[in-house]
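A single protein chain has been removed from this complex, and every other one stays in its place.
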Amino acid sequence: NEVRIGGFAQTGWKSQGGSRQDSTVETDAQHRALLTIDGKFGKVYGFRIAPSFANTVGILDAYVNANFTEFFKVSLGKLKVPFGLERIQSATALAFNGRAFPSDLVPNRDIGIQIFGNMSGGATEYQIGAFNGAVDNDAALRHGGFDINNNGIDFVGRIFSHPFRNGGLDILKDFGLGVAYSQGLQESNETAGNANLPAFHTPGQHIFASYVGGAFANGVRERISPQFHYYNGRLGVIGEYVLSRQEITLGTATHKVNNDAFQIQSSWFVTNDNATFRRMTPRNPFNWSAKTWGAVELVARYAELNIDHDAFTAGFFNPSTSARKAKDIGVGINWHLNRHIKLQLNYHHTTFEHGAADGADRPDEKVLFSRLQIAF
Amino acid sequence: NEVRIGGFAQTGWKSQGGSRQDSTVETDAQHRALLTIDGKFGKVYGFRIAPSFANTVGILDAYVNANFTEFFKVSLGKLKVPFGLERIQSATALAFNGRAFPSDLVPNRDIGIQIFGNMSGGATEYQIGAFNGAVDNDAALRHGGFDINNNGIDFVGRIFSHPFRNGGLDILKDFGLGVAYSQGLQESNETAGNANLPAFHTPGQHIFASYVGGAFANGVRERISPQFHYYNGRLGVIGEYVLSRQEITLGTATHKVNNDAFQIQSSWFVTNDNATFRRMTPRNPFNWSAKTWGAVELVARYAELNIDHDAFTAGFFNPSTSARKAKDIGVGINWHLNRHIKLQLNYHHTTFEHGAADGADRPDEKVLFSRLQIAF
Partner (left out) sequence: NEVRIGGFAQTGWKSQGGSRQDSTVETDAQHRALLTIDGKFGKVYGFRIAPSFANTVGILDAYVNANFTEFFKVSLGKLKVPFGLERIQSATALAFNGRAFPSDLVPNRDIGIQIFGNMSGGATEYQIGAFNGAVDNDAALRHGGFDINNNGIDFVGRIFSHPFRNGGLDILKDFGLGVAYSQGLQESNETAGNANLPAFHTPGQHIFASYVGGAFANGVRERISPQFHYYNGRLGVIGEYVLSRQEITLGTATHKVNNDAFQIQSSWFVTNDNATFRRMTPRNPFNWSAKTWGAVELVARYAELNIDHDAFTAGFFNPSTSARKAKDIGVGINWHLNRHIKLQLNYHHTTFEHGAADGADRPDEKVLFSRLQIAF
């Protein structure tokens, strides 16, 4: 039996222009910390509790798990829903300051149960689960963000495989691909706060599109996401596509709304280090007296989010305040001093279709992030 | 010298009907976590600090203690007031999702000093204390909930004894009974937020009665609570009665208001396990490969809360919005996988006298709780 405390802290700035009509540059400091308390009882059972300190304080994870065999593990409680590829990636291992557009359309944390495990000697992983059915990208830190008004359950399944891990082309050993699917019922109502519909955020964390008042989730929600990653030496690539489809009612009309997003991101180590999906460990950690400097990584990504054009026609969105398409180009440089300390600097340029008065385009968003991350 | 970290996390749902006039069922997710940091300096001195993470984040306990002898111990700081039996019970050991009506009338946490200890070889315990005088059931997590406008102090005393522990009928060895008493002065004023009066909550955490605006505590507050518990093999029983009496002023009239509550609850282990007042340890912890399943417990309780009928006559309550009596029947099943993990499911049906428009009865409340608890 043991209890282990880990976690991370992030502190940095966001400098942003263009989200207002004038040329003002806004600069905000951003802090976040997460404590993780992990326990093990014997060889099989364990738990995690993770209080989060950011603008909203709350419990991010609270679950128990049982690792019966490599193939058969169970988690129960409040946990990350096994769906989006970049969402599943640890917050400490992200190439950029924030996740890309697909994470706007996938579940974040939810209450439920997950059965999961590995097959083919670790080359393939699967997760299947049943969850409460949180709104897209809702971490459920607060009661209020998490209420549901339905009796439905979200069923989620995901499989991800490295087909060449156990032989075949060595260059493709760390190529993995998979797909995730979820289905559930969301029957809410038009009362304010009960709509159970998400809003859509720019990289600079401004809302660029949201459903009009009175619209509410009212029927089946399905999501599907093909996804892959590839790591080879200094190079890393992640790609994912998400389609999130929900039946939505406004007044007497109900429509199926199809929103989708994709991203492709690439990272490349300038130093002689290996790219990985997990938190990386520099070959030569920063050490002043030994004159070693850690690892330096260049990153780039392109991402798009498309809101169903028919949803604009049906009046679910107001084209003067909601953009129907957003495209984000991001570049960055990360300096990993050692396994525990990372400095990040990245820049995003996002363009929009519509979203401003008289059918004009919402002005471009330009945002620069800097961050110091301590993980322990 | 040592510092030990413990605590618990709870996550679950509340599904509730009847509290609105229509047939809507509300479902809320509920999360809570508590960290406890306990220190010991040598053999005598120690402290506890307990940050709590729930909808309100704050410091639940912050006190030092000195265990000079078994008979003479002292605690000083912010701590649980030694009064209500179920309030004194650890949150991880409760038979139900929430405490019963008597806990609406007893103090929760308060700032003060407590002298306490054991007599008769541990068969009898006593506590005497002097406290700031928090409002009934106020955990004082926030400054605002804790302000006082008086110079009074609450004196509290409690004695609880197991008369047959040291001999006599073996079947009554774990029968204990006792009484708690408190007295203090509450002189507040009619300014909003300064009334120093409690509100009364249903098992589903809705307020079913509260004093009208302008009423305020203005004089002596006394509480008395006879209480007992009984444990024998698989069976456990807890019973307590509380009378809370306060002088209250509205306009030019001052009345002594007498509210009281009682509960009786019983638990019975289906598995071959022993009931206890503390957090239980299953004889055969859950283990898939050994085919052992932990402990399963059935629980039932009945509780009533009566608000002084004369207080309605005197206008301290509005009968169209406050009920004058609430009766709660609760049943549940608890599955203790091991000492650390518990799954709870319980159901409450609560009926009310008055509390709705035109003298009608407030509709019955029906609420189903489920919970996962991790204690470490």
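A few points about this structure:
Order of writing sets the chain letters: A and B. Residues in each chain are counted from 1.
The definition used in the following text is that a contact is a pair of C-beta atoms (placed from the backbone, for glycine too) under 8 Å apart; a residue touches a chain by one contact, two chains touch by 3 or more.
In this text, all values refer to a predicted model and were calculated from it rather than measured experimentally.
When the missing chain is restored to the complex, the residue among A:120, A:287 or A:320 that touches it is A:287. For the chain left out of this panel, the touching residue among A:57, A:177 or A:235 is A:57. Of the residues in subunit A, those that touch the hidden partner chain are 5, 7, 9-13, 24-33, 35, 53, 55, 57, 286-289, 337-338, 340-341, 372, 374, 376. In the full complex, subunit B makes contact with the omitted chain through residues 3, 5, 37, 39, 41, 44-45, 47, 49, 51, 57-59, 62-64, 66, 68, 76-78, 111, 132, 140, 142-143, 146-151.
FYI, only the chains that are shown with their structure count from here on.
Separating the centre of subunit A from that of subunit B, both taken as means of CA atoms, is a distance of 40 Å.
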